[in-house]
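Pasting a structure below so you can have a look.
Here the complex is missing one protein chain, while the rest keep their positions.
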Amino acid sequence: MTKNVVVIGGGASGIEASRRLRDLGYSPVLVEKEDHLGGHLASWNRLFPQMIPAKDILKSLTSDMKGIEVFLNTEVISINRLKDSYVVKFSNGLSAQVKAILITTGFTLFPAQKKQEYGYGIYDRVITNADLEAWFNGNKDKRVTDPQVIGFVHCVGSRDEKAGNRQCSKVCCATAVKQAIEIKEKFPDAVVYCFYMDLRMFGRGYEDMYLKAQKDYGIRFLRGRVSEVSEDINGRLVVKADDTLLGKPVKISMDLLVLMSGMIAPESNMELSKMLKVLPGEDGFFSPANAISNPTLSNRDGVFFAGAATGPKTMPETLSEGRAAALEIDSYLKRVGD
Amino acid sequence: MMHERVFGSFDLFVLPFLVGMVFVLLFCLFGLLRILYQLSREERLKFYASLLNPANIIKNLKDIFFDCLIHVKLWRRNPLLGYMHSSIAFGWFMLIVLGHLETWFYIPERMELIYYPIFFRYFMQVSGTTVGGALFFFLMDFFLLVVLSGIGLAVFKRFRSRALGMKRTTRLTLLDYVALYSLWLIFPLRWIAEGFTAGVAGGSFMTVPINMLLSSFMKNPENITIAWWAYSMALSIFMFSLPFTRYMHIPTEILLIPMRNAGLKVRRHNKGYALAQLYSCPSCGVCIDACPMGLHRRSADATVYMVRQFKRANQARSLEIAEKCLMCQKCSSLCPISIDATELRLAFRSRQKYNILPDFQYLKRYLALSAEDDSAYAQAQNGQTEENSSGNPVMAVVSSIGSKVKSIGQKIMSLGSSSKEQQENIGSEKVLYYAGCMTSLTPVVRESVEKLLKASGVEWSNMDSGRSICCGRPLFLSGKMEQARQLVEANSEIIHNSGASILLVSCAICYRMFKEKYSLEGVRVMHYTEYFNELIKEGRLKVKRSALKYVYHDPCDLGRGCGIYEEPREAIERAGHLVKAGKERKESICCGGSVGSLALSYEERVHITEHSLENLTVNAPDCIVTACPLCLTTYAKQSEIKVEDFAQVLVENLK
Amino acid sequence: MIFQGKQKIWSEYQKDIPEDHYFYVRSCIRQSFFPASEKTFLDIVKGELGKDFFETPHHTTCGGIAYHAEAVPQETMMTIIARQFALMTENGYENYVCSCITSFGLYTEVMEDWREFPELEAKIRENLWKATKREFKVPKYLAHASDIIYKFRNEIAERAKFRLVNHKTGAPLKVVEHIGCHYSKMFPSKGVGGAEYPYVLAGMIESWGGEVIDYPERRHCCGFGFRQYLVKANRGYSMSNTYKKFESMEPFEPDMIITNCPGCPYFLDRWQYVIAEQTGKTYGKDGYGIPVFTYEEVAGLVLGYDPWDLGLQTHQVAVEPLLDKMGVPYKPEEKYKGVGGKVIVPPEFPMNIKCC
Partner (left out) sequence: MVNFGYGLTPSSAVKIIEGEDKLYRKLCEMEPDVKKCMACGSCAASCTAGDFTEMNLRKLILSLQRGYYQQALPMVKNCMLCGKCNIVCPRGINTRHLIMSIQKIYNL
C-alpha cells in the first residue's frame, strides 16, 4: 500500500494527475463523491475558445484508467497523520495509508438563487450558465422557448462582497461570450445582450472570440451590472441595469436571462482543511505555500493541490496543474523514501 | 486611263455600310445636341466663344491630331503600345483621307456619295502608270499595311499584354468584343476585296500580290462582289455597335478636346461635359494598372469600370466605386484621354442625399470669442485692465489662441508696411503655421517644424496649437461642398486676422485645400517642403549631408495634386543621399491612408500600403521620407524600415 | 412566476415574533394621515385577540425624521431611543412594537450598532443617565405592528366577516402590497420574508382571500423620500416615482393597494389625485383611482368594522367601489359625519378623479 497516493476529487485535474501517477509507477486511489468521474467537465457542452466538445476531452481523459483505483460515490471520512504518512478512511469502509494526498476538489458554482434580485428559481425565464450547458447537451428546458431577447449577466456571485465572493471567477466572461455565440446560433433572430463589468478576455484567442461575437453574431455588450429583474404582466422579464458607457439607466424586456454563476470554493473544503490542517484562504479556496513558484505545494508535507481547488482556472490550466502535481508528488516520495 | 467600272456608281453591297454610317452620324448628332443641351448657359457660351478664338482653334486641332491620331501619351508610356494605337488610328484616318482625295482628284462629282471614297477601288479603274496614280496606289497600300501591322499588334496584345507595357487589360463587354472583332476584320477584308479588284482596278505592293494569289485558284468574278460585301458588312457591324461600345470614344474625343480647352468643368457626374468625358473613355485599361486598389487582385473599381457604371446608371455600383477611390489621381494623370476621374467621382459623391447635414455654426461662437478676446488684448496692452477677459476656463483657452494670433498680427502690421516692399527673401516674412488635424497624431511633425522655424530665426506663430478647425478638404472630398465652405470661411478669418503673409502648411492634404479652395489675398500658402527648401537656399537654414540613403514618397495631394516634386527632393539631397523609388513622381503609389477614400476598409488599405512600401524600398534605402502626416502614420504602422517626416530629416541633419 | 421559489425564500426569512405582552409606540404622522388605523390596531389586538398591549403617553418621537434629514446627530437620536426603551423597561415589558416603519428601521439600526459596538451603547447609557436618570434594557424582541397582524392573520381570517374577494363572483381581489423601504431593505433578515419578496403583507392578503400582484416596479419607493417631498421644488420628483409605480401596476388592474408604512399610503393615495389633476390620468376603473389602505384598515374591513369608523372617508381615492365589490355595507350619507352624527361639510371634489 505504500506506493499509493490518494487523489481527492475525480474532476479533470484529479483524473489527469492519477493517470500521470500511474504512469510514474504508483497506484493512485481516486475518490469521487458523485457517481461519475469528470466533475463539471461532465456536464459542460463545449469549451472555449475552440469550441471543443467537453465530451471528447472527458473521453480521452478517462480512456485509460487501468491501474487506478476509482472509488465513486465515496467521500473521505477522516484523515489521521502518522509519523510520515496519512491514514485516510473512506465512506465505503475502506481505508488507505499513504505518504501523499492530492487535493483536486475543484469548485462549485455560486448558487444563483442567492442573488434574489435576479429571481432565479422564481421567474420562469431565468436560468444559469450550467442550465444552459445542460440545454446545449440536449436536456429539455421549457424556460428556453423561442426567446426573442436574451441577456447574459456576468459576475453573478463574483466580485460581489455581499454575496461573499470578492474574487473574479476568471472564466465566466469568456464562457458568457461563448454561450452568447452558441445561443445566437440556435436562435439567429434573437437580440443578445451581455451585461458585463469588465470583459476579461485574457487568454489566447479569447479576444478573437469577443470580436467574432460582435461582428459575426451581432451580440450587444452593455457595460453595467444588472440591478434587478422583474416580470411584467405577460411574464416577460424586465431587466434593469445602468448603461455606464452611455451614462443612462436602461430597462430591457427579455425572454431569457442567463446568469453567469461564478466559481466558488466547495463547502467541503472546510472539513478537509480541518482534517489535513491546511488552512483555506479567505475565499474558501486552498492556498498553496507559494502560489507563484509552485502552486501545487501546500504548507504541509505530503499534501498537494491541483486544479480549481486553489482558485478559478481554465481547463488547460487545470490539466497542466494535475500533471505538475503528479511530478511533484513523485519527487517528494523519492525524497522521503517509500 | 481611268473610267468608272460600275454603271450608276452603285452596288447593293454598299448598303450595309451606308446604313451603318448614317446611323452613326445620326447618333453622334443626337449625342452632341444632348451634351450641348445639358451644359449650363454660361458653359455653352464659354464653349462657343472658345470655338471662335483662333488660338484655341489651333490648339484644338493640334490636340486632336496628337491625342486622337498619334496617341502621344501612349507613345511615352510604351512605344509599342503607342505604335499599335497610332497605326490603327492614324493609318485608318489616312486611308479615309486618301480615299476622299482620290475621289476628289479623279471624279469630284462623286464626292457627295458617302460610300464612294470608301469603295473607290471597286467603282473606279485607275491606271497606275501615271505618277499620281502610282502614288495613290502606293500610299493606299502603305497605310493599309500600317493599319494591318497595328491590328497584328492588337491581336498579339490580347495574348501578351505585358509586352506592350500593360499588366492587366480591361474586361470587355460582349458588344465590345463584337466591335473589336469586326474592327479587326475590316482591314484584312479590305485587303482581300481590293486584292480581288486589283486585277482590273489596279493596285500596289500589297494588293497586287494578293490578286495574283487569288486569281491563281479563283476564277469566278462573283468572288469580287462577295469580298466587297464582306468588307461592307464588317464596316456595318462595327458602325452599328460603335455607339454602344468603347469605340464611341473615337467621335466623342473630338468634342471633348475643344470642350476641355474651353475650360469647362465637371458639374454632374453624367451630364454635359462629364458625359463627353464618359463617352471619350476608350477602355484602354491604363487606369487598371495605375490604380493602387487593384494591386493585389483584379480591381473592379478602376476608373474604366466607373465610367461603364456611370454610363449604365447603375446607382449601387457607381456609389461603391465612387466612394472607394483613394482620389490619388494616378489614373487621371496617366490616362491618355486625361479623364478627370476624381472630378467625376466627386460629382457623384456630391449628389448623395443626406438627411442630416453637418453645420458648423458653432464655429462662429468660437471666432466671436477670439475676436472678443482681441479687444480685451488691446485693452490690456493699453494698461486699462489687467484682468483676463473672462473667468470661464473655456474662454481662457480660446483667448490664449486668440491673443497669440492677434499679437503676431499686430507685430506684423507694425513691421509689414515698411519692409514688405523691398522684401526679397521669404525668410524675413512673418509665418503662420497650420499643422492640421492629422498632425496631432504625429506630433513629431509639429515638433520638427517648430525646431526648424526656431533654427532659421523667422518670426512665426501657431494657428492650431490649441484646438483647431479642419481645413475642409475631407468634407470637400466627401462631396459636402457647402459644409466645406463653412470651414474655409472660418479658417480664412483666422488667417486674415493673424496678419501673417505666409501660411505654412505641413500637411499635403491641407496644403492642396488652401491652394485650391481658399482665396487668401496677401497670404502666400506654402508647403513646408517649398518653404524650408527656400530657407536652405537663402542660407537661413543650414543642413549637413549625412551618409544615409533616403527615398522620398510623393504624397498624392502634393505631387499629382499640386505639382510639387522638386523642392522636397532638393532639400533631401542636401541632407543625405536620395535614392529612387520603383515608381515615383507622377507615378508614385498612394500610401493607402488617403482621406479621399470614403469606403475602403482597413484590410484593403493594409494591402495598398504594403505594395506602396515595396515600391519605395526597391533601392534599399535606410529611411523613407514623406511630407504628409497621413502618409507618415500609415507607413509607420507597417514599414520595416524607418519612416520619417521631411522636417524630421532636416532637423536631424541641422548644422 | 414560480410560486414555490418564493415560498422557499419566505421560509428562509422567518423572524421570531412573541406571542403576547407588548410595549406599543405610535407613529408621529400616522395620527394625522390615517387617524383610525392605530386605534383599529389596538382594538383588534386587545379586543378581538385579547393580547396584552401597553401604551404610555410619555413616549416621544424616535427622532427618525430629524435624523434622516440630518438635523440631529446620531448620538442624540440614540439617546431618544434609549429613553423609549427605558419606558418599556420601567413598565416591565421586553417586547417592543412600533407602528412606524421609519422607527422600525431606526430601532433595528440602533440595536445592530450597539451589538457591533458595545462601547457606543455604554456611552448612550451614560448619556441617558446624565439626562434623565433612567436606565434601560435593550428589547428582547423588536416587531413592527404589521408583524403582529401578520402573526395573527389566520386568527383574524377565522373571525372574518368579509374576505378580499369579489362577493358576487367569488374571485379573489387583485391586491398590490407595498412595503415601506425601511422595513427590510436595510436589514433583510429583520423583516418577514426578507427584502426582495417581503411576505408580511402578502401573508395577510393570502390569508384573507386576496391575490397578490407582482408587478415590475414592486420594489420601488413610494416617492416620499423625506426631503423630496418636504422641499416643494423636489415634489415633482417625488410624484414621478409614484407615477412610475402606477404605470407599472396599471396593466394588472389591481383592486386595491395595502401598505405598512406611514408615508406610503399617504403618497400613493394623494399623488393619484395630483396626477389626475395634472394629466387627466386615473388608474382605477371608470375614472376612479386605486384605493390605498393601511393593513389595519384592511384588517378592520375584514373583521366587519364600519368603513367610516375606520376613517376611510379621509382617503383621497374613493373606497366605495371596492366596498361594493367586497360586499361591505356602508351608508353613503354617513360618510362626512363626525362623531355622534355631527355634520362635517363635505370637501371640494376634484375635476379628473371620481370621488363618488
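Per-chain residue numbering starts at 1, and chain names A, B and C are given in the order in which the chains are listed.
The rule is simple: a residue touches a chain if its C-beta (ideal position, glycine included) is under 8 Å from a C-beta of that chain, and two chains touch if they have at least 3 such contacts.
Since the model is a prediction, treat every value here as computed from it, not as a measurement.
*Asks:* With touch defined as in the header, list the contact partners of the absent chain among those displayed.
*Replies:* Taken over the complete structure, the missing chain's partners among displayed chains are A, B, C.
*Asks:* Which candidate, B:L214, B:I426, B:L598 or B:V651, sits in contact with the chain we can't see?
*Replies:* Checking the options B:L214, B:I426, B:L598 or B:V651, the one contacting the hidden chain is B:L598.
*Asks:* For the full complex, which residue in B:E4, B:D359 or B:E566 touches the chain that was left out?
*Replies:* Candidates B:E4, B:D359 or B:E566; residue touching the omitted chain: B:D359.
*Asks:* Among B:A179, B:V304 or B:C470, single out the residue that touches the unshown chain.
*Replies:* B:C470
*Asks:* Touching the absent chain in the whole complex: find that residue among C:G280, C:G304 or C:P329.
*Replies:* Result: among the candidates, C:G280 touches the missing chain.
*Asks:* Touching residues of chain C against the unshown chain: what are they?
*Replies:* 232-233, 235-237, 239-240, 243-244, 274-275, 277-280, 351-352
*Asks:* Tell me which stretches of chain A touch the chain missing from the display.
*Replies:* Those residues of chain A that touch the unshown chain are 148-149, 191, 210-211, 214-215, 218, 220-221, 223, 240, 243, 245-246, 248-253.
*Asks:* So that we can see where the missing chain sits, which residues of chain B does it touch?
*Replies:* Residues of chain B in touch with the missing chain: 323, 352-360, 362-363, 366, 437-438, 440-441, 467-470, 472, 474-475, 478, 480, 487, 593, 595, 598-603, 630, 633.
Methods note: only the chains that are shown with their structure count from here on.
*Asks:* Between the chains shown, work out who touches whom and classify the graph as line, ring, star, complete or other.
*Replies:* other
*Asks:* Top contact pair of chains, counted by C-beta pairs?
*Replies:* Going pair by pair, the biggest contact count turns up for A-C.
*Asks:* If you average the Cα atoms of chain A and of chain C to get two centres, how far apart are those centres in Å?
*Replies:* Computed from C-alpha means, the inter-chain centre distance equals 46 Å.
*Asks:* Could you put a whole-Å number on the gap between the CA centroids of chain A and chain B?
*Replies:* Chain A and chain B have C-alpha centres separated by 65 Å.
*Asks:* Please list all residues of chain A that touch 2 or more other chains.
*Replies:* Where chain A is concerned, no single residue meets two or more other chains.
*Asks:* Using the touch definition up top, name the residues of chain A that touch chain C in the complex.
*Replies:* 113, 116-117, 119, 121-124, 228, 230-233, 235, 238
*Asks:* With touch defined as at the start, can you tell me which chain C residues reach chain A in the complex?
*Replies:* Counting only chain C, the residues touching chain A are 1-2, 5-6, 8-9, 194-197, 214-219, 251-252.
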